[in-house]
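In this view, the complex is presented without one of its protein chains, the others remaining in place.
Naming follows writing order (A, B and C), and every chain is counted from residue 1.
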């Protein structure tokens, strides 16, 4: 009806057309033309493909009860197939992964459960999911026993988790996040390891063996920044915000102090349920991240406001179709993780001092 | 590890396993075993199937910018194929449907757009979606012109919308919510029609023709309750809350005054983004609805906290596979809607007085 | 430390300093210098003061369970003291107001209550608040009985609610929203009256007396737009979104068709818990409202993301101190509401046709 279309009215919304038998990638292809979070989820799918085509190190951050909630094998799949190159996780997600890899389960429960009755039976509740406290205590002991066997020195969380994954693989032979990362030589950082049952297990190692259970969490900062100094082109995929989201961004900001090559992530996608307007980092927008230099101002980016238990199964199922050829062609960075000093593509990456590419900005 | 499993630890969470080529229904089948909103979305799929197998009248409520946001053909599909039997909608969703059925479009936009520039160019923004104000004014005129041709009397929103859908079908021959409902003889109620551009069009009809543009909104209350008195077994599917959610519940509560056969919806599923803890009706829980008698206390029910632009495409794509045989077998109520008095299965349903099956409770 | 301050770094955040005995207005004065929603709430206080100093018609929209939740006397206070000039409300808020004005109560409850037990005892729950279903049925009857006494014709919701408020005042002599509005001659619109127990009462009036219970909801659109055509400078205060938010904006957009003097609200403040990114109108931003012409592009505006049960008591308690002199000086529009045709400042305002100040744009 309007004579000449406004510059604002270029690409029409295409109403989603229902068909039977649509696959995950077909669903997302149709959702790319609709609005709101449906469009954003489809955009996330496209941006992840672009990351895989480009030569970038892909960081994955995960917070929220994703492992307990049934997403751990998706994350293991992303690691094993190198859709991502480095995981930054809360301790809880690694712990609940270990719980299942050790052959134990989480259970379908209800948010209306009687918590006093659960406490009585020593069942722990995570919203609508239950688990046995006794089994959790068993895990703590298992972690403590393993940590007590290690040489008495401080470990970065990255080194410790690599060793833990190896021990888990050796004793169980089962797939999971920790075991997949061990086998694929994908580093895992856990900056808030002290705030988790893995941390509790480590603290109990001291009870068994004086001098055990020391983690060099500041070394993780150095090592993660050095990873970016070494390979300055990066991408960030964030599930749920929390410490992993900030740690991935901080690594880039820290790296920028020591290298002019670094200028923020080239790609960023986040799937979060928090909102920006209360000021917290978990919900902070990707636009805001540009002001800090966490993201390049010309980065491709999208924020999806959705529960990861809906968004991630669809997104990764779609990638399993669309990204398989990209992953096959991809030249991912090669890590070795078996010692205090990791290597990338054959070169060591120190955790006790930053690599200064420039004159120090500090 | 635990000797005897607690009654709380019966059904394990099954971590979602990634595969390429998964279809929407396969995705949901796997999501049924995980946690949080992913599980809830899968449960919604199962409950909708149960509704279709049972002999219930299925009400669909829709609020939020679903039509502008690209979901109108999903709703049209649900109506045309009788996944639902009655639609209760905000006026805006019907208006944005009419906008597209008339051959106009909504456009892909950005939430970071400069709203002063948009105002300058007379582009209206709905979050990340744009449309032409000039075309909207054209719609208002079109509605006003149609309303001015009608016999000068009050119409329930249900009757008016049936006639509007017919006029739209005749002039465009295009699929959409209003046209699908007209063709499938599915009633549409719009209790807040005064709060929409359809209401604005009706108000402008008075300007053209004194005596035009009268809506008997209280008649809609009577008629919708009588639908439930006539067929007391019902189900409620709610997208986004708002007036449609409450209107569907109110119809059941109102019907219960006049018939002991009515005892709340037997099935309820809602896809909402509002939360219960601020007290508003949009976010209110389905548990709370039991206290009012809106739901039977043994109803099958699930609340999904998700944006409908993510949840609905998946859910209805899955139903297109899983529910096709159920829909084929289904004995849906048959309506005629062409006059002030609708019929169900051949019997008239008054809008000027409730049918009293019992001694009046009033 | 920086040599010359950036244009972005002009006004420092002043950390909130704790003192005993701070009054509501002192609290807000200190919150104006902090961040996030605290600052926004303080800004709302300042903007409301500006509205009262300017010559604008102030519309108040209310949605959500504010009356049941204990805020009805705040709204009555705003009306009685003419902090606002026109109320647009959901039916539920007027109904729960009537419930208490009739001498009945809502009760302190719990969100963890057993809803099946409540249903058994016929107690209705609104999150953490309970009420007697039997008393609600009594209200419905009372409304029906009153509506049945009225002359048999259609009433705008505005006229009907004025009459209802009068009847309520006469029979109870108690303060409340409806009685305060009646006594202060402040118009109340209820565009979604069909979606409420007031609507249910009206529908039951037809059962008692054929021809009773007709509401001319489209007349409300005309009348509300004419109010703005008559006095084009307006302000919008919105609590909770819903139909009232849109109806207030729609009145301005509709008025603009007929008068070039109208160009959107000059002031806008909203206290909402919904968010913009799902596309719904309740959570839509005030920036977006500019694109539609709902707000003047140079309007003073603020959106507060907070539950009204926290924000409103503080805000209005502060205004009771800071705005008392402004209200005393204020020249509010004078309405008469006792007949089908209202007057503003002595001039009639039709509800059956728009006043065309310009050449008709339609």
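Everything that follows uses one rule, which is that contacts are C-beta pairs under 8 Å (C-beta built on N, C-alpha and C of every residue); 3 or more make two chains touch, one makes a residue touch a chain.
Owing to the predicted nature of the structure, the values given are computational and were not obtained by experimental measurement.
Contact with the undisplayed chain is limited, among C:106, C:158, C:206 or C:277, to C:106. Within the complete assembly, C:320 is the residue of C:320, C:338 or C:357 that touches the hidden chain. Within the full complex, the residue among A:161, A:225 or A:349 touching the omitted chain is A:225.
Those residues of chain C that touch the chain absent from the view are 1-2, 6, 8-24, 27, 30-31, 33-39, 41, 65, 68-74, 77, 100, 104-109, 112-113, 118, 121, 123, 126-132, 134-135, 138, 287, 305-307, 309-314, 316-317, 320-321, 324.
Interface residues of chain A with the unshown chain, by the touch rule above, are 63-65, 68-69, 92, 111, 113, 115-116, 118-119, 123-129, 133, 137, 140-141, 144, 154, 191-197, 199-200, 202-204, 206-207, 210, 213-218, 220-222, 225, 240, 242-243, 246-247, 250, 253-254, 257, 273-282, 284, 287-293, 297, 307-309, 352-354, 360-362.
As for the chain not pictured, it touches chain B at residues 35-37, 275, 277-279, 305.
Here is the rule we go by: only the chains that are shown with their structure count from here on.
Mean C-alpha position of chain A lies 45 Å from that of chain C.
The geometric centre of chain A is 38 Å away from that of chain B, both derived from CA atoms. Shared interface positions of chain A, i.e. residues touching 2 or more other chains, are given as 35-37, 305.
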